[in-house]
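With one protein chain held back, the other chains of the complex are shown just where they sit.
Chain nomenclature is as follows: A, B, C and D, assigned in order of appearance, with residue numbering initiated at 1 for each chain independently.
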Amino acid sequence: MSSEPILTLTNVAKSFGGLQVLSDVNFELKPGEILGLVGPNGSGKTSVINLISGVHQPEAGSIRFDGAEIQRLTPHARVKLGINRSFQVPKCFISMSVRENIEVAAHFSGHNADIPAILDDIGLTGMEATPAASLTANQQKMLDLGRALATGPKLLLVDEIGAGLNPAELTGIADLLKRIAARGISMIVVEHLMEFLNKLTSRVIVLSAGKIIFEGSLEDASHDPEVVTAFFGGAA
Amino acid sequence: SAPSVIKIGTLYAGSGNFAVASQAQYKGLQFWAKRVNAEGGVYVKAFNKKIPVKIVAYDDQSSTSTATTLYNQLITQDKVDLVVSDFGSVLTSVAIPLAKEHKMLLIDPTGSSAGFFKEKTDYLADVSIPSSAVWPMPLAKFLEQEHIKKIGIIYGSNDFDGSQADTLKAEFKKIGVTPVFDHAVPTGERNYTVLLHSAAAAHPQALIELGYLPNDVAFLKSLKSSGLHFPFVFTIFPGQFKQLMEKNVGADALKYTYSYPAPPMIKYEKVNLGMNTDQFVTAWGKTHKGAEPNFVNAGGYNAGILMAKAMGTSPKFTQLGMHQALLDMSGKITTVVGAYKLSPTGAQLGQRLPIAQFQPQKDGSLKTVVVYPDSHKTGNAIYPSPAG
Amino acid sequence: MRESWFKRARAGLITAAVLALVFSLAPNVYNNSSLLFMMMTYIVLSQGLNLLYGFTGYLPFGYVGFFGTGAYATALLVMKLHLPIGLAIAAGPIASMIVALVLGPLLRLSGAYFSIANLAASQILFIVIGNPNLQDITGGPYGVKIDEVYNPTASYAAMVVLVVVVTLIATFFRRSRFGQGLKAMADDPVSAEMSAIPVVRMRLLAWLTSAAVAGLAGALYAWNLSVFYPDAVFTLEISVFAIVFALFGGVGTVLGPIIGAGLLYALYNAIGISEPQYFQLIYGVLIVGLVMFLPEGILSLLTRRGINVF
Amino acid sequence: MQALLEYAIVGGVLYGIFFGLVAVGLNLIFGVMRIINLAHGEFVILGGFGAYWVSHSLGLNPLWGLPLAALGAVVIGFPLYYAVVPGLQRSRDPEMLSFILFFGLAQIIDAIISLGFGPDQRSLPDEALGGGTISVLGQAFPDSWWVAAGVSVLAILGLWLYLTRTRLGFATRAIMANRDEAYATGISVDKVSAIAFIIGLALAGAAGVFVPYLQGSVGPGIGNSLTTTSFAILIIGSLGNPVGTLFGGLVFGVGSMLMQTFYASWSDLVPYVLLVVIVLVRPQGLFGKAVRHA
Partner (left out) sequence: MSALLEVDKVEAGYGAVQVLWGCDMVVNKGETVLLLGVNGAGKTTLLRTLVGLQPCRGGTIRLAGEDVTGLGPDARIRRGMAYMSELGVFPTLSIAENLRLGAYGSSNAEARTRAEAMYEMFPALAPKRRHAAGSLSGGQRKMLGLAKALMSGAEMIFMDEPSSGLAPVFVSQVIETLKGVIGGGTSLLIAEQNIAFLELADRGYLMDHGKMAVSGTRAELESSDAVRRAYFGVGAEG
C-alpha cells in the first residue's frame, strides 16, 4: 500500500445563502486510515461529507481523490471512483425491499457485490424481502451503509451512524467498521460518541463553526481547551 | 325496399366552447323533424312515399376527438341515412375525411371554413351559412360605399374569425385601404379594455371586432364600461343572437352597433322552400313556449328542409343521388335563411348577410335597421354614431 | 439469482400479443374503428405517461404538448414538403424529442412545480403553433389538412403496432435494472446518485422516451384524422384523460394504464352513446365514485390481496 | 405611447390583483391538503352564477354574491371535505388521487351548471357596481374593476392576516409544512384543514362574483382555463403564500396587458412564459423557501 494520501482537501470553503459553513478546510487521509470528524452540532461535519461525496460543490479549494481532482465530478462518477457515504438522516429507497436497495447500488456501480455478506454485515439477514419503509430509523441507517458497501468503495464516509444506538449495538457497529477498514477501505467517521470513536481510531479532526480547530489524537483533543469548550463542554 | 324510418345522424355539444350554438342548431333540426313527422314523414322519391324521420344524436362535448368516434358510430353502427355535422368548422372538420372514406354525404349546416372547399367532392354540402371566404363581402362593400377608410380590426385567432379578417383585408387592399389597427387576439380573450384603448389611439373611423359569441359579449361590455367612443363599431353575433346579446350586454351597449342581421331579424318573405321568416317565427314560438328563434335555429331547420327536398327529388335514395339533387337545386331556391347556392366543392355561396345597425328608439328599444345592400335596405345608417 | 431475459419479459410479451390480437380482430366485431383507434391512442398515451410518472415520479401535466408536436411535425412535413407519410411519421417522435430536450431543464423542478411548468410549456407550444402570425409556417389557426394521405386502415394498423411497442417498452421499464434505477431515483435522487445511478442522464432518457411515445402517437393520430385544428391535438383534455386513465389503472405497472385507459375510455363512450343527455354528469359521478371506493386504482383489487401485479 | 403604457400598467395591476383572488383559494387548498383541485375553475364559475342568480332572480346587488359564496362554500365544502379528503389522505398518493377525483367533480359541477342554467353566458349590469369610471394617472377604468381589485386585496390581505396572525391560520401553515408533525403538536388537523378547504372554496366563489365584470360574462365552459391560469399564478408566486399569489397575479396581469397592448395575439403566452422562466430561475417560486436535501 502506498502512503500517498488517498484524499486531500485543500482550502475548501462553502457557504449557504451568505452563511459561511466551511472555510479553509485542509486535511489528508491515508489509504486504510480511519479519521474521526467531530465538532458541535452545526459545525459543518455533514457539509464536509457532502462536498467530498459531491452532493454539494465547494466554492473554493480542491478535493483530490486517488491522485485526481474530483470536485467537478458528479456524485455518481465519484461513486464509481470509489467514494461512498451513509446519511445522517437515512435515505433509503423506501418503495423497495431491503434486497433491492442493495442490488440497485451493486448493479449501477458495476461492483460484483456479495449481497448475503453485506446483509449479514448490516444485520438485516432474513429481512431481504422487508420493504425499506417498514424498517426503524436505525435499520434504515444500516441499510444505507449496506447500499454504500455494495458499490465497493475505497473511501467510506460515515455520518453519525451510532446516534440512537445502545452501547451493545455501538460495539457491534464499531466492530463492523473495523472489519470494513481491515479490507483496506479508508474511512471518515463523523460521530459524537467518544467511546465509540475511541474504538475505531486515534486520529481526529475537530470542526467548530466551519473551521478546523484541532487535528491530532483523540486523547490530546480531550485536553485541548478550545475543543473542550466547543465540543465536550463541562462533561469532558 | 323502403326503410320504415329515415335515420338522420348528428352530434351536438352538451358542454364546452360550442355548446350554445351547437344546441341551437340541434334544436332547429329537431324542430324540422317534428314538423315533417307530424305530416307523416318526409317524401322520398325513390320509394315514392312518405317515411318518418328519426334523429340519432350524440353529445360530443365540443371535443373533436369525441366527435370523431361519434361520427364514426353514426355511420358504422347506427348506419344512418344522412349525417348532419355539428355546429361550426372545428366540429365539422373531423367529419369530412370520415364521410369521404365511408362515401357518406356530409350535410354541413355551419362549418364554413374556406379550407374545406378547396377541391371538388361529392360528399360535402355547406347548406346554411356562407363560406367564410364570402361572408364579409357585404361589410367591405358597405364601408367602401360610406367612404370609411380608417379601419381598425380585432379578430380571434381561429379559422372562423381569421378567414373573415383575411377576406376583409383582401377586399380593402383592392381599394387601397390598409387597416390603421389590426390585431389578432387569442380565441379565449375575454378582456378587451386595454386593447380598446390601443385601438382608440389609432383613431379609426370604424372598429370591427370579429370573434365568437363570448368575445363579442366581452368586447361590447368592455367598450361600454371603458367610456370610449368609436364612430362605427361592428361585431358579428348581435345580428344572430340579438335577444341573448341584449340580455347579456344591455341595449345601451348595443346601440348604433352594426352587425350582420340574420333571419329572423331580416325577413325573407318570398321563399320557395319551407316556411318564410314570419311563418318560421310563429311556428317556432308555438312549439317553444313563445320563444323567438335565432339564426342558428333557422340554420338547423334549413338543413332539414334541404335534405327533405333532396330526398324528394333524387330518383335514387343514395348518397350520390342526394348530393346531385342538392347541386341541382343550387341557384333556384330561397329559404328562410336566404338564397341557396352550392358550389361543386361544397361551399355555400348564397345567403349573403346584409349589414344592419341597431338604432335606439324613443321608447329605449333597439330597432334593427338594414342599411346595406339596397335590396334589403330599411333605413339609413347613422354615421358617425352620436357619443354618450 | 436473476431470472433469464425471456422469463422477465414473458408477461410483457403475452400482454403485447393479447393486445395485438384484440385490436386486430376487434374491427370485425365492432366496426367503429375511430373508437377503437382512440382507445389505442389513449392506451399508448397513458402508458407513455406511465413511463415517466410511474417510474420517475414526474407527472407531466402538459404531456399533450408532445402529442401535438408529433401530430404537427407529421402533418406539416406532408403538407409543406410532401414527404411520404412513413418518413413524416418518423419525424413525429423526433420532433417531440427535440422539444423534450429543449424542455430538459424543467426536470430540475420537483413535484407540482414540474407538473405545472410542463403544462405551461404545452400551452406555449399550442399558442405558438396556432398563432396567426405563423400562418405561413404552421397553418396557424387554420389548422392542417392532409387528406391526400388519409388512410384509416393503415393508420389503424400502425397504431396497433405502436400499442405493442409501448407495451414492450413498459415491460422493459418494469422488469429491467434500468427501471429499478428509475424507481430508486424517484424515491431519493441523492441516494440514487450514491448508488452510482447517473440520475440526470437516466431521467432525461425516460423523459425522451416518454416524449417520443407521445410524439409517435400524435403522428399516427394526425394521419388518422388528416384534417384538424391546433386545438384538436393540443387540448389539455388529452393530458387530463391520459393522467386520469393511467392513475386509475395503477401507475408503475404495465397493466395498469392499459386497463385504466381501456376501461374508462370504453365507459366514456358507452355513456356518451347510451345516455348522451346526462353524459358529463354520469361520467363525473362515476369517476368520483370509483376513486372513493377504489382509491388505489383498479389493480389495487389485486395488490391488496398480496398479488404482485405486472 | 406613454399613455398606452400607463393604461396597460394600471389595467394590468387591477386585472392582476383580481387574478390573485382567483388563484388564492387554489393555493390554500393545494398547500394545506396537497389536493390538486381540478374543479377550482368550476367553483369560481359557481360564484359567478350565484351572483347572477342573486341579481336576476332576487333583484339584489350582485355583491350579495359574496356572502352567498361564503355560505355556499360552507354548505358544499363541509360535507365535501369529510366525504373525500380524509379518505384521500389515507391513500398512498393523495396528491395524484385528488387529481382524478376532482377531475370527476369538475365534470359533475359543469354538468349541473349546464343543466341548471343552460350553456350560454350570463353577464351582470355595470350599474350595480357604480357604472362610472375612476381614473388613476389619468387612466380611466370602470368602477367594477376597482371594486373587484379592492375586494380582492381585502380578501387576500384577510387571508394573509388569518394565516399569520391567528392561531388557526398558524396551525394551517404548520399543516402545510409537515402534516405528521402537526398532529404530533396537538393541532386538530382535520378541523383546521376543513376550515382551510371551505375558505379556499369561498375565495374561489368570491372571485367568481367579479368574473362577469372582468371577463364580460360567465359561462359553464371557462372553468378549465381559469384552473390552469390559477395554477400558473400560484406557482409563480410559490405554494402556500397568499401574498406570493397576489404578486403572481400582478406579474400575470401586468404582463398580459402590456403584451396585449403591443403584441395582442401573443398575450396568451404571458402567464406560461413567465411561469417557466421564473421557476427555472427560482425553482421554489418567487416567495418560496428552499430546504436542504442531505
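Keep in mind that, in the parts below, a residue touches a chain if its C-beta (ideal position, glycine included) is under 8 Å from a C-beta of that chain, and two chains touch if they have at least 3 such contacts.
Bear in mind the structure is a predicted one, so any value in this text is a computation, not a measurement.
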item	value
Partner chains on view for the chain not depicted	A, D
Residue among A:T8, A:T171, A:N198 or A:S217 that touches the chain left out of view	A:T171
Sites on subunit A contacted by the missing partner chain, in the whole complex	16-17, 38-42, 46, 88-89, 134-139, 160, 163-169, 171-172, 192, 194, 230-236
Positions on subunit D where the hidden chain makes contact	167, 170-171, 173-174, 176-178, 180-189, 191, 240, 289-292
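Please note the rule applied: only the chains that are shown with their structure count from here on.
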item	value
Averaged-CA centre spacing for the pair subunit C and subunit B, given as whole angstrom	37
Two or more partner chains touched - positions in subunit A	55, 87, 91
Shared interface positions of subunit D, touching two or more other chains	110-111, 114, 265, 268, 293-294
Residue ranges of subunit B in contact with subunit C within the complex	14-15, 57-59, 61, 63-66, 68-73, 76-77, 89-90, 93-94, 96-98, 100-101, 113, 115-116, 118, 156-159, 162-163, 184, 186-187
Sites on subunit B touched by subunit D in the complex	13-17, 19-20, 23, 62, 154, 157, 183-186, 188-195, 197-198, 201, 213-214, 217-222, 224-227, 244, 248-250
Of all residues in subunit C, those that touch subunit A in their complex	177, 180-181, 183-184, 186-188, 190-200
